[in-house]
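Only a single protein chain was left out; the remaining protein chains are all shown in position.
Going in written order, the chains are labelled A and B, and every chain counts its residues from 1.
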Amino acid sequence: MKVAVTVNGRQVAAEVEDRMLLVHFLREVADLTATNVGCDTTSCGACTVLLDGESVKSCTVLAAQADGSEVTTCEGLAGADGQMHPVQLAFRAEHGLQCGFCTPGMVMAAVSLLAENPNPTEEQVRSSLEGNLCRCTGYHNIVRAVLAAAGDTQAGALAEVASAVSGKDAP
Amino acid sequence: MIPAPFEYRRASTAEEALKLAADAGDDGKYLAGGHSLLPLMKLRLAQPEVIIDIGRLRDLSYVRDEGDQIAIGALTRHHDLVRSELLARELPLLAHAASQVGDPQIRHRGTVGGSLAHGDPASDLPAVLLALDATLVSRGPSGSREIGVGEFFSGLFETALQPGELLTEIRVSKPAQRGWSFQKFTKRAIDWAIVGVAVQGRQVALVNMGSTPLRAGAVEQALAGGASPREAAAQASEGTNPVGDINASPAYREHLARVLVARGLEEAASRA
Partner (left out) sequence: MGTRVVRTEDPRLLTVGGVYVDDLRTPELTRAVHATFVRSPIAHALIKAVDATAARAQPGVIAVFTAEDIGEPPGPADQPTAEPLLAAERVRYVGEPVALVLTEARYQGEDAAELVSVDYEPLDPVIDLGAAATAESLLFPGMESNIVETGTAGEADGAGFDACEVVVERTIVNQRLAPVPLEVRSAAAVWADGRLTAWCSTQNAQMSRAVIAGRLGLEPPAVRVITPDVGGGFGAKVGIDRDPIAVAWAARHLSRPVRWVESRSENLVGMVHGRAQRQTYKIGGTRDGRVLAYHLDLIQDCGGYARFGPFLVMLTRLMATGVYDIPHAGASSKAVLTNTTPISAYRGAGRPEATAAIERAMDDFAAEIGMDPAEVRRKNVVPPDKFPHTTPTGATYDTGEYAAAIDKVLDAAGYAGLRAEQARRRERGDTLQLGIGMSCYVEITGADPDAGETARLVIDGSGSATVYTGTSPHGQGHHTAWAMLVQDELSIPMEQITVVHGDTDAIPDAIGTYGSRSLQLGGAAVYQAAVEVKEKARGIAAGMMEASEADLEFDAGRGAWQVRGDPATGLGWADIATQAGAEGLVADVKFTASQPTYPFGAHLAVAEVDVETGKATLVRHVTVDDAGKILNPVLAEGQRHGGIAQGVAQALLEEVRYDADGNPLTSTLADYAAITATELPSFELVTSETPTTVNPLGAKGIGEAGTIGSVPAVQNAVIDAVSHLGVRHIDLPATPERVWAAINEARAGQ
């Protein structure tokens, strides 16, 4: 069937199998490989992207379900001038990544968290990331990165960024 | 990792969904949020030949105050249940339990109707709605009907829904007794409950203590007879049939049920 998704602001349309998973649509049709597949039971979160501004596990969404929607991947976070998004900057500053495989999904989960809860406590950060596995960092610096990103940014600004890239109104 | 091939159909109205389901017959399955069905399909434990996507039926996503009842559209996502101010006021048990389902990504997709229709005794919301004495509204080829939640779950992954029948609404009477508690016991926060307990007033339901969610009848009777929470909780495993699996033996589940029912009743009493 024909599926058309706006990915990082760009229309991507293709004829795909009905069973094509959104994560494979992104990686192979849209040719954006930052989003990774880490499991087959919706457990690891490496495939997390924003679907109409909200974090979802793209391995458990059919491309067909995303037809007509807006998807933001990690590649779509940086500004038009190439400046990294506050969450990306915070991950770098706090050494919140090592091998990098979980990172795009982790970053997108963090962006979604901060859009919904701009000033989370450490406990809230940890429980919001329960669906994102990391094997390298022990999560310590990931949590610091998310808290730093929250602290460095005005409460509403991240929500605006998330909605700007997704095209929906900020809550 | 990849589902077996299937045909995808999309419904834009409830009528269309029913028609597509009738066309597909036994080969069809509804797809709402997809976070119960797609994981099964990816492991090829389910292989429906036709998928009817009802995820766009936005008019089935709502939380409404209808006087002495709250009406919840079957396609309301867990995320929206969590954020509903109405539920926070009137049915905090449901709002809180919804916040414990899966993780944020799952809650952005999963729906209360999808969770009910899936019929997994280890899911959180079926037991919650059982404790709330909910009424479920469904539409089938021969029209609408109401099903009491007590009659809804018939077995492991089995419900009273007929082939092609579509859950449309969940109706809950505003509880007379306001105390509530939701006790979900897991090893990791992301896990399904090893055992869970939902309490609304003196109504108690159990997660993962049998092939369906169960009302803790013996506990409720004991409470009605004047027993204290701890005394009543000693009856928690009566009438249950918990499985033994890699997470817990039946004996341990029975023990947890007693502990969690006691804690749930005590917490509910403190909120009354």
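What we mean here is this: contacts are C-beta pairs under 8 Å (C-beta built on N, C-alpha and C of every residue); 3 or more make two chains touch, one makes a residue touch a chain.
Here the structure is a predicted model, which is why all the values come from computation and not from measurement.
**Student:** Per the definition of touch given earlier, which of B:A4, B:L156 or B:A224 contacts the omitted chain?
**Tutor:** Candidates B:A4, B:L156 or B:A224; residue touching the omitted chain: B:A4.
**Student:** Can you list where subunit B touches the absent chain?
**Tutor:** Against the left-out chain, subunit B lists 1-2, 4-5, 43-44, 185, 187-191, 194, 246-249, 252, 255-256, 259.
**Student:** Which residue numbers on subunit A touch the omitted chain?
**Tutor:** 17, 19-20, 24, 27, 31, 33-44, 46, 74-75, 77-78, 84, 88, 91-93, 95, 97-104, 107, 122, 125-127, 129-144
We adopt the following convention: only the chains that are shown with their structure count from here on.
**Student:** I'd like the Å distance between the centres of subunit A and subunit B, where a centre is the mean of that chain's Cα atoms.
**Tutor:** 28
**Student:** Quick one: which bits of subunit A touch subunit B in the complex? Just the residue numbers, please.
**Tutor:** My answer: residues 1, 17-19, 21, 37, 40-43, 45, 48, 51, 54-57, 59-62, 64-65, 109, 112-113, 116, 127-128, 130-132.
**Student:** Show me the residue ranges of subunit B that touch subunit A in the complex, using the header's touch definition.
**Tutor:** 1-8, 10, 31, 34-35, 38-39, 42-43, 51, 53, 55, 79, 102-106, 108-109, 188-190
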